[in-house]
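What you see is the complex with one protein chain gone and the rest in place.
Coming up: chain A.
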Amino acid sequence: MAAAVRGCGGVWRRVWQRGAGGLAPRGQRAAAGSARGAAVPAGKSGPAPWVPVVGLEIHAQISSNSKLFSGSQVQFAAPPNSVVSFFDASLPGTLPVINRRCVEAAVMTGLALNCSINKRSLFDRKHYFYADLPAGYQITQQRVPIAVNGSLSYSLCTDNKMSQMVTKTVRIKQIQLEQDSGKSLHDDTRSQTLVDLNRAGVGLMEVVMEPDMCCGEEAAAAVRELQLILQTLGSSHAVMAEGQLRVDANVSVHHPGEPYGVRTEVKNINSIRFLAKAVDYEIQRQIEELENGGTILNETRAFDSKLGCTVPMRDKEGKQDYRFMPEPNLPPLILYDAKSLPANMSHQQVVNIDWIHERLPDLPSVKRAKLVEQYGILPEHSFTLLNEDGLTEFFENVVKQTQMKPKKVIGWILNDLLSYLNQHSLTVKESPVSSSILADLLNLLEKKEISSTAAKQVLVELWKGEGKTPLEIVKEKKLELIQDQGALEQICQAVIDGQENEVMAIKAGNHKVLNKLIGLVQRKTQGRSNPVLVKQLLEKKLLE
């Protein structure tokens, strides 16, 4: 793997330049030139290159039983307005009471992202009128958030093959706790707005990433890594399709050595794939706009996934003054560590940062390193294993139950299992073939009872999920290797007899042709012959 480099001013900065064929991103890798590590033009002369700058604001819904400041349940897809407390509906006189679990989730996330945890953080009110914001303000942490100054390392491929991976780092500015809003449904035909407050008051962690990224791919990789971390911690389910992870991208472009350009904020991005698309589209749009003599407005734009482009958001026009004010109903949020923990106070009464730190699970980067070390698999394979929920566990279970080397097992997992699952849009948990069945199959292969060709045939049967064991299928389909050497010799002889030209070529020294004969034997035996043995037999007959 390539050496880790910081995203900001790093050496792998993509250069975007107007090429002969238009404005396509050319993705050249530029060597670090100047002290700032700014991009170097890909072409020798011509117009100055553009350096795109991408920062992200990510809202992760906290996975908790109840909301951030009220006791009502957090439930995805509950009937409209069925999980709304008096506080969530902002009934007058109700007060916020902070949910410990949400605080702990934020501390955990902060620690996992190498942040400093503020032992004293504050809540503020952010005011704006909107139908799904019943109080007319959101409680957030504008002045002193719970965690600051962290970093996130993520890896991405530098070419289309998985083998060239590079690790980058994006700085985390802060993590703040805040309330989610409800949902508004606009019925234009009846000119009605329907409001569902189920989501109102659910805890959010807003993770603010510094503008250390420079293309959609980087943004996507960073968000993917964050998503994995959140899921590993259990601090958020972080499913984008369910709105548990929402990403806004701040995008600008400038010439190397010049100050950052005017940025736009792109919203409405609901998948990681669309994030990459939206960012790249916005970069291109800005470059085009500027090269045509236009200017970039500091505006909020929405990504239209159908059209694949960003459009200005109408309802966000005009400058909003949020009239921030300290939330008077919540005292400062005080956290403790082992040193400051008051005597006779346990972690159940107060939030103890050290207690949480000691119990952090292995993060994805550590898990990957362990997989590489323990099983001798390639780093990129470890990425793939972690990328699918449950795949690592599946792999490890297979390894436990088979004599086959993990290095060989990984091939079956990634090439056969994963591609089947992807084709059929199944999750690992939904796989019709369990880890023990796959292990049984691989054991047959390992014990040379079947050939790998036969093993693939068995797998095809197994996908049907009819409850047969690999051995049963092998027997039923008569796929076991021909153990009778005499019979195999006869088949080899028959092949030799039918292929005069090939035999002559082999005898003349073209040994490659032998493979053709091996193939023919395999075909004749319907994959039931051991290719190594066949090769030996053929060689014996032809070359001795």
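Everything below uses one rule, namely that a contact is a pair of C-beta atoms (placed from the backbone, for glycine too) under 8 Å apart; a residue touches a chain by one contact, two chains touch by 3 or more; residues count from 1.
Note that contacts and distances are computed from a predicted model.
Its record in UniProt calls the unshown chain "Glutamyl-tRNA(Gln) amidotransferase subunit A, mitochondrial", which is the match among "1-aminocyclopropane-1-carboxylate synthase", "NADH-ubiquinone oxidoreductase chain 4L", "Glutamyl-tRNA(Gln) amidotransferase subunit A, mitochondrial" or "4'-phosphopantetheine phosphatase".
Only one of A:Leu330, A:Leu378 or A:Ala505 touches the chain withheld from this view, namely A:Leu330. The set of chain A residues touching the chain not shown comprises 86, 89-98, 125, 127, 129, 131, 134-137, 193, 195, 321, 323-325, 328-331.
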